[in-house]
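All protein chains of the complex are present and in place, except for one that has been dropped.
By letter and in written order, the chains are A and B; residue numbering begins at 1 in each of them.
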Amino acid sequence: MVQPIISARNIKKHFDVSGGILKAVDGISFDIYPGETLGLVGESGCGKSTAGRTIIRLYEPTEGELYFNGKNIYELPRHEMQEVRRDFQMIFQDPYASLNPRMTVEEIVAEPLDIHKVYRNQKEKHEKVIELLELVGLNEEHANRFPHEFSGGQRQRVGIARALALNPKFIVCDEPISALDVSIQAQVVNLLEDLQKRLGLTYLFIAHDLSMVRYISDRVGVMYLGHMMELAKSEELYDNPIHPYTKALLSSIPIPDPEIQRSRKRIMLEGDVPSPINPKECCRFVERCPYAVGRCHETTPEFREITEGHSVACHRADEIVAGTAKPTK
Amino acid sequence: MKADVQYSKDMFEKASHEDRNADKIRRPSIKYWPDVWRRLKQNKLAMTGLIIIILMIIMSVVGTHINGFDYKQQDYSLINIHPNSVHWFGTDELGRDLFTRTWYGARYSLIIGLLAAAIDFLIGVLYGGIAGMASRNVDAVMMRIAEVIYSIPYLLVVILLSVVFSTSGAGTSMFVLILAMSLTGWVPMAILVRGQVLQLKESEYSLAAESLGATKGWILRKHIIPNTLGPILVNVTLTIPRAIFAEATLSFLGLGLQPPKSSLGNLANDGLAGLPVGNGYQILIPAIFISLIMFAFNVLGDGLRDALDPRLRK
Partner (left out) sequence: MEKVLEVKDLAVSFKTFFGEVEAVRKISFDVGKKETVAIVGESGCGKSVTANSIMQLLPMPPAFYKGGQILFNGEDIVTKTEKEMQKIRGNKISMVFQDPMTSLNPTMRIGKQIVEGLIKHQHLSREEAQKKAIEMLELVAVPQPEKRAKQFPHEFSGGMRQRVMIALAMVSNPQLLIADEPTTALDVTVQAQILELMKALQDKLDMSIILITHDLGIVADMSDKVIVMYAGQILEQGLTDEIFKNPKHPYTRKLLASVPRLDMDRNESLHSIEGTPPDLYIPPKGCSFYDRCDKAMKICKDNMPEAENFSKTHYSCCWLNHPMAKDVAEGREA
């Protein structure tokens, strides 16, 4: 039985804001196995980015445990955490903002090496930087240039090179392709997959583009307002979604095929995503759920395994699987 | 397709991979400061200011040697002479050549102004940087302290300090003067730096550095400060005329440097007596130069601010 490399248990991250408490992440648990890509999807405000940052302790958690190779990293003292940081890296969403505009590409990629004082020899450090740049499809002539001279896709590749500098085991990809053009997205995703195979990396891939997440992930989790609604193997989630939210989400995504689009039936959700501030104790999706009944307004559903490897947080999950659930709206 | 144009068959062979350069960068590299300089050069007013400053600095060094008179040489036979071909700016009531004294005074005005601004810069950046990076509570305390300090009028501080560090004769020593001006003058710079730090602390590249394991100090040094240098530079450039004017005011009120040292402010004070008796040039000339220096720095500072503004790039 393979042990997970990452085990998240009941992670919560709350923020104090002027209106009350913003529960960005409100109790999510999952495992990530070595070499796999776990996708995390959801719409704005669902907490997926916050989750990603809390998992690598960029934000201090409000509650919860995160086990990395057996150790709870939230309990580690500062210097031990520094060591662990070498194994955890992050790739950020905005390739225009995640690179310091005043540093050259070489300086940017070398920064993790400098922080952890990996190389004493300047020449060796330089060679490592070039090696990293070549790994992502750039080369030496790009090293002395500044971020603003590159396109979004190239900048993102610099960000990836930087994330690889310390030979990490686990990388959180926080919407790494959302800000890129379509053809470049494919480039970056292919690069990430290639690197994963070559270097044995494990990814948490956070995105809102469900088509892309389905493609790159082995398993996918769907978040809504700080809760995990559904988690399953990629194919299983997309072929047999159980949670009403997942179903609606999947049916909203336009497919680039005019014939198919014309004949598709869409599940239209009414209204907008409600606010994560001071949420009531209930199923977070209750306001927009076409299947909502009494108990959905009263208690938060448990996130449990319904079929093998497929977990859902829904009071009526069994009924939905059995096909006996009737919509109430 | 043009049927009439004949193309050779080999033109329709595939191009080699090397021939195509997919990731080519065509534009020449623009570095940050050279680009700022280029934009500044386009601003004629700012360049005028810069030239005036450079000329002032040069003249304050060599100006005292040009026409052969000594700044403190008194000649009672030559008192209160209006500007003429020998004494280009005339003489004062003690027969001293005003041309030489003007440049002598400019030297002190500039030195004091620049030193005060430099100290403001150092203390301000340090204080503001620490406050910005510190926790909310520490930051709040630091800012309250700064505000209290800033509300103390520097005039009072000068008087208090000159009493404490009293020396014989009227006036204050240069050390005390600079100390008094910088004691409260660093606060605007600190507030500016703190604001910048707070903003840049949240930038994605700062966050990225943090995820790489960087300490707060590292982030401040390597990421935040270099990106705030622009606004800081503008602020320094605009602090200088403030300091010069502050010193001129103090000197004008008699709290400035003690003779025989004198700045332009002292000169203006000395020249005041000449006003009602028709020797207006004695106050007019130092006043003009004070104004000129301030104008030049202000205009340069404004120009720098525009040159640094990414939205105004043409």
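Heads up, the rule we're going with is that contacts are C-beta pairs under 8 Å (C-beta built on N, C-alpha and C of every residue); 3 or more make two chains touch, one makes a residue touch a chain.
Note that the structure is a prediction, hence the values are computed from the model and not measured.
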Which of A:10, A:167 or A:261 contacts the chain that the document leaves out: A:261
Absent-chain contact - pick from A:6, A:110 or A:212: A:212
Chain B residues that touch the omitted chain in the full complex: 1-2, 7, 9-15, 19-28, 313-314
Hidden partner chain, residues of chain A it touches: 43-44, 137, 151-154, 181-187, 189-190, 208, 210-212, 214-215, 234-235, 238, 248-250, 252-261, 266, 268-269, 271-273
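Methods note: only the chains that are shown with their structure count from here on.
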Footprint of chain A on chain B - complex, ascending: 23, 25, 27, 29-32, 203-205, 207-214, 218, 222-223, 226-227
In the complex, chain A residues that touch chain B: 56, 58, 82, 85-86, 88-90, 92-94, 97-103, 111-112, 115-116, 137-138, 142, 144-146, 148-150, 154, 159, 162, 166
